[in-house]
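Removed: one protein chain of the complex. Kept in place: all other protein chains.
What follows is chain A.
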């Protein structure tokens, strides 16, 4: 734990200027992850710029009918928003499946997206970890990796991103609004996160000083029939072993017109399952079709020694989620 200065941000521009000008500065949202890291020595900033009090705490309708969720909206408030619950139930379900009520009351939407992996080695400064100390080695590769990646990992890092929210957002094609030292930009959440490659220290494409100010949800009528299925070791308060965010749109004849699928708990980023989606369009809502879709997506999976089970679990979770959404489990 290092001593640090604390500043309350006055506005977005000043906060961005402060953090972009100081490589040892960090934004502070709800602090539900960063404060742990301060205690553990995982993060050692000398300046915290608290952005949780900025006027980014509203959920607003966009002119095209979509929704804009301010980055400082608390997870619990977003999950309770009637528009989100009605039009994007997978998002509310994903939020409510995360952490505990107490943590959700504190955690911000922007902070949720930028939380770090819960890989035990990343969180333990006495062990090597390429994400924490580039080049030090990956302890999880041949260590405790029950929770780790089966898709898109590298020899340098096999961690998974822990956010449930992010999984729903990539399924919904949500976009984050970002303010940075060089101005504002919009980044689709599907492009926000990186695979580890040889630079696992970078979770996202954001540059130093860039601040997420809002999350935009596009109009997506099919999301009204959507859900989030999280498979975990404990009935609550546990990170996903595997999770699935899914939305389904059916033709009148019952075949699948369109579908959105994303997996959590399987990769360094929330995993949009484009192959599974392609495999399902035009197919009937049968267990066989769901299974084929899972196989298409998991074809390139490379499980580790102790998480081979995630292949069956991901398939099972996808099938269960789709059966639930299409009423086939009744």
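In the analysis below, contacts are C-beta pairs under 8 Å (C-beta built on N, C-alpha and C of every residue); 3 or more make two chains touch, one makes a residue touch a chain; residues count from 1.
In this section, contacts and distances are computed from a predicted model.
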- Query: Unshown chain, UniProt name, "Aldehyde oxidase and xanthine dehydrogenase molybdopterin binding", "Multiple sugar transport system permease protein", "V-type ATP synthase subunit D" or "Serine/threonine protein kinase"?
  - Reply: "Aldehyde oxidase and xanthine dehydrogenase molybdopterin binding"
- Query: Of A:31, A:143 or A:218, which one is in contact with the hidden chain?
  - Reply: A:143
- From the listed residues A:80, A:222 or A:320, report the one that touches the chain absent from this view. A:320
- Message: By the contact criterion defined above, which parts of chain A meet the unshown chain? Give residue numbers in ascending order.
- Response: 1-3, 39-41, 118, 120-121, 123-124, 126-127, 139, 142-144, 146, 231-239, 241-242, 287, 309, 312-313, 315-317, 319-320, 323, 329-330
